[in-house]
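Entry: chain A
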Amino acid sequence: MLLLDHLWIILALPLAGAAINGLFGKNWPKSAVNSVAIGSVSLAFLAVAELVREFSLLGADQIPWVKSYFTWITAGAFRVDFALRVDQLTIVMLLTVSFVGMLIHIYSTGYMEHEGGYYRFFSYLNLFMFFMLTLVMAANIVVMFVGWEGVGLCSYLLIGFWFLKKTAADAGKKAFIVTRLGDFGFTVGILLLFWTFGTVDFGEIFAKASQHPVGTGILTSICLLLFTGAIGKSAQLPLYVWLPDAMEGPTPVSALIHAATMVTAGVYMVARMNPLFSRAPIAMLAVAIVGAATAFYSATIGLVQTDIKKVLAYSTVSQLGYMFLGCGVGAYAAGIFHLMTHAFFKGLLFLAAGSVIHAIGGEQDMQKMGGLRKKIPVTYWTMLIATLAITGLPPFAGFFSKDEILYSAFAGPYANTILYGVGLAAALLTSFYMFRLIFLTFFGEARYDEHKVHAHESPKNMLVPLVILAILSTVGGWLAAPKLLGGEDYFHNFLGPVFAAADKLAPAVEMNEAAAHTLELELSGLAVVIALIGFFLAWWFYIRSPKTPDKLAESLRGPYTVLLHKYYVDEIYLALIVRPLLWISTNVLWHGADEGVIDGAVNGTGRVAREAGGQLRELQSGNARSYATWVVIGAVGVTALLLGLWRVVR
Partner candidate 1 sequence: MTAVPISYYLVLSAVLFGLGVVAFVFKRNIITIFMAIELMLNAVNLAFVAFARAHNQLDGLVFVFFVIVVAAAEAAVGLAIVITIVQNRESLNIERINLLKF
Partner candidate 2 sequence: MEFISQHPVLVVSLVKIVILLLVALTTLAYLTWFERKVVAHIQSRWGPYYVGAHGLLQPLADGVKFLFKEDVTPPSSDKLLYILAPFLALSLALTTLALIPFGPATIYIFGQPTKLIIANVDVSLLFLFAITSIGVYGVALAGWSSNSKYPLLGGLRSSAQMISYEVAMTLSVVGVLLVAGSFNFNEIIEHQAGYYWNFIPRWHVVPQIVGFLCYMTCAVAETNRVPFDLPEGETELVAGFHTEYSSFKFAMFFMAEYANMITVSCLATILFFGGWLSPFPDSWMWTQYIPGAGLLLLGIYLAYDTVRNMRGIARMQLAVVTILSLGIGALCLLPSVMPVVQGPFWFLSKVLVILFFYVLTRGTLPRFRYDQLMAFGWKLLLPVSLVNLVATAAWFVYGWVKQG
């Protein structure tokens, strides 16, 4: 039981890597930095693997396995241990995060080859791994919050990695600030949580919650507040705006942080809190609605984007929407499952996109690509697989996860046909814009200057992760293949215990086995058909008659421009929030409070001190004996005082 007793090792490894690279890496050769970064992360992954082995030996009564290392904060009743918790959910997250993280580290060694600040990049990356693992393994919400903010920080650092580029720096700031809005809610949620349950430890909270009546206002508000945090972190409506801009960061970062891991933290949090959420139906409805809305909304924006990474970004947002939809309709397992598969194929998509960009020398505009199929076959095939996966075509990973979510949206305990419809529509759009991406990038004639740019396949260390992820996004789904599709639903059975409480609460669905199966078959069939339709539309538009899109754009000028400008959301925010804030900060806080009051006070103090010093320095005769005498005078005074006090005490 090495690792069960020493969970901290898993955290320590990436942290050590970050520290070493950050402190000493500056003048090291790339190879050294690589070995440290990749070494630490791979070790972490191995540790996780070992942990899983040991975990599998645990008896059901020993789960969740909680290990408290030291008391971090104590203030009155408020007590926070630095405690780590391992249960099935944690295991899933750990595996996903550490594995994808490792692959992306390897990929980065190739992608960042020619970039400056190499060591800095990997140090940040490792740090991110550390915080993400902390977030996942936290046994109480405060430690989780540490991880939560930590990943935010790393995201900021990495988005603004090329901080000389203004857009990048701004994007970093934007990501940080917008997320902060959500975190505000999250923080309040935490406080409310403590105020309600008198503890921050998950175990105790859940225990207490199980006595708590369903649907009380306080519970609902807690869940909503926590969900606000999730909205910010996982880029849901209305706080999604930072994610597309975050694409300014290096592609591996987009893959790791803004597709595979960090942005899914919100989903994880909601799933982790399922005993609370399942007790607050209203909150769950809110989650579901926001999820579905985001899924559809950002998919629409994705339709018309031309920057390959932007498209993927919006697709990420919409997929996250799916996950929340899943959680919202009580299919937490499905949500988490989609989280995992999404980590695989979306990570793959980003990496492949990165490989494409790398191939044609940093060009990101899809209109300047095309015909790359032959040039970079491996990238092409892997990306195609990923696309099939995300559009939810069997037998790829996305099919199962998406299908589940949709099924439970339609027939689950919290079924809601409207949400189902929206989800389905989103699926259609998804498959359309994904194939649009594929076609624009890989098919047709080359729209870039063949003489200047010589498209070339990426180096091994970039391709290997692609292939591995491709395999995963192909077979990854079979873990949760439901019975009637000839699978044994391992995933649900595995996660079962975690969501037991939630499932117990869920209203029973009255439907007999056979009917359920037929329905499920029909639904999945429908989903596939939808996906295919999307595919054919994309094929028609971009292969068969490439003129159509422009004609369409002409005829639907209004909507098109609206979409192209992402519903002008950024502009609206700018006008409604940023500008006023800026004005207040400048005139009131800066010139008023800061310069006027604070600086004034400080300078005043300084002036007084200087004057007084001028007078007092006469005492500084430089004769130590005089000083000694002054000391004695002081002593006499103090003793006299003591004597006085003594009398008072007597």
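Here is the rule we go by: a contact is a pair of C-beta atoms (placed from the backbone, for glycine too) under 8 Å apart; a residue touches a chain by one contact, two chains touch by 3 or more; residues count from 1.
Keep in mind how these were chosen: all candidates are chains of the complex that A comes from, given by their letters.
Here the structure is a predicted model, which means the values were calculated and not measured.
Note on this complex: chain A touches candidate 1; the remaining options among 1 or 2 do not touch it here.
Residue ranges of chain A in contact with candidate 1, taken from their complex: 617-618, 620-625, 628-629, 632, 635.
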